[in-house]
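With one protein chain held back, the other chains of the complex are shown just where they sit.
The block that comes next holds chain A.
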Amino acid sequence: MRYLPLTHADRGEMLSRIGASSIDDLFVDVPPEARLDGPIAGLPMHASEMAVEKHMRRLSKKNLAAADAAFFCGAGAYRHHVPASVDHIIQRGEFLTAYTPYQPEIAQGTLQMLFEFQSQVARLYGCAVANASMYDGSTACWEAVAMAGRVTKKKRVVLSGALHPHYAEVVKTMAKFTEDEIAGAAPSLTPSPDVDGLVSRIDDQTSCVVVQCPDILGRLTNLQQIADAAHEKGALLIVVNTEPVALGAVKSPGEQGADIVVGEGQSIGVGLQFGGPYLGLFAVRDPKHVRQMPGRLCGETVDASGKRGFVLTLSTREQHIRREKATSNICTNSGLCALAFSVHMTLLGEKGLRALAAENHRLACLAADRLAKVPGVSVLNDSFFNEFTLRLGTDARDVVRKLTGDDILAGVSLGRLFPNNADLADGLLVAVTETTSEEDIETLASALEGVLA
């Protein structure tokens, strides 16, 4: 057992120093009827590194990796190239195996990184303050809704119909227990989002309006009109972003009047990982809201000799001090994913992020034009960044399934995302990033021509 350093002799000597005759003496408080003495059902004995690696590799081979396919899946998780140095840095033991920085004098590496991360996120979102990250975009979205309730003391939540349905489900799940009232809407396959319809649902009881941009169909929304309408009624505008690369090309939500901006940071540095761990981003435009924010915050201060340093701060909002009155029950962040994001963002810089965004958009435009030429296919969107919706005239789930046989992952069908909405069944969400080659686009287009013929 290579991970356990005690030898048999050590154990014997340690037991005698403790004054115990056997290890069972140390489990004396476990009632005999509760002890598990026999084998653990079916679990084999310990195995060598080589044997375990072989078993896991066999399982991994049963999956179709994105790199081995013509790949177009998005809908809240995007495949981008992650520079090799990002993975190197996050595997450094001093970052990988550190704990939450509760002893700041010997955790400045993590703390300075978090301060830089918060600063990067705040700028990207056009906000004053970002926290040190959340579990993922969907839980950050719910926490924003809960925060809006605390700020406005109101309970009616207006969700855009074009919010990622999983995010909407998370909000609805939690709201059942906090007695927030959810005013949702069905998404509709229109070329542009229905801003007027959304605005008409805001009233004096509304705590917040939740809008995704780019939305689940890939459409871009001018947010200022919604912000003005929300503010007029005393509600907060929460803007959700699931593709941070888009913000290298489009206006930030903060610039357009969003009060809380949340999103998924996975695109920058983290990788697909079958859905997790991901990285929730959370920021507020107005610094006066900072004490209502959930999650960890890292702040600048000085040490006893006057040197600049960083600490976790404003913990009087948090569960370990406020118990049942805390702003959230969250007691961690996604530290290592935040590090990956921050390293990747530092490598990109302003210039790199803008270039990356431009390349994503260029290839997406190319793909949309090519796919629109497939007989029977039309592109829904008036506007998009790197993801758009195709209408196939037939159930997109079947089409997606058929194409996997040729190692084409054609995108995410709206039927998968909205299983109970037959009106959306012919929609296919196609995402294109810098990892998509022009050859991949041609492969998809030709295959669609074959399947739809």
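Assume contacts are C-beta pairs under 8 Å (C-beta built on N, C-alpha and C of every residue); 3 or more make two chains touch, one makes a residue touch a chain; residues count from 1.
Going forward, contacts and distances are computed from a predicted model.
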"Branched-chain amino acid ABC transporter permease", "Acetolactate synthase small subunit", "Cytochrome c-type biogenesis protein" or "glycine dehydrogenase (aminomethyl-transferring)" - which is the UniProt name of the missing chain: "glycine dehydrogenase (aminomethyl-transferring)"
Of A:20, A:189 or A:422, the one touching the omitted chain in the full complex: A:20
Option touching the unshown chain, where A:70, A:235, A:281 or A:400 are the choices: A:400
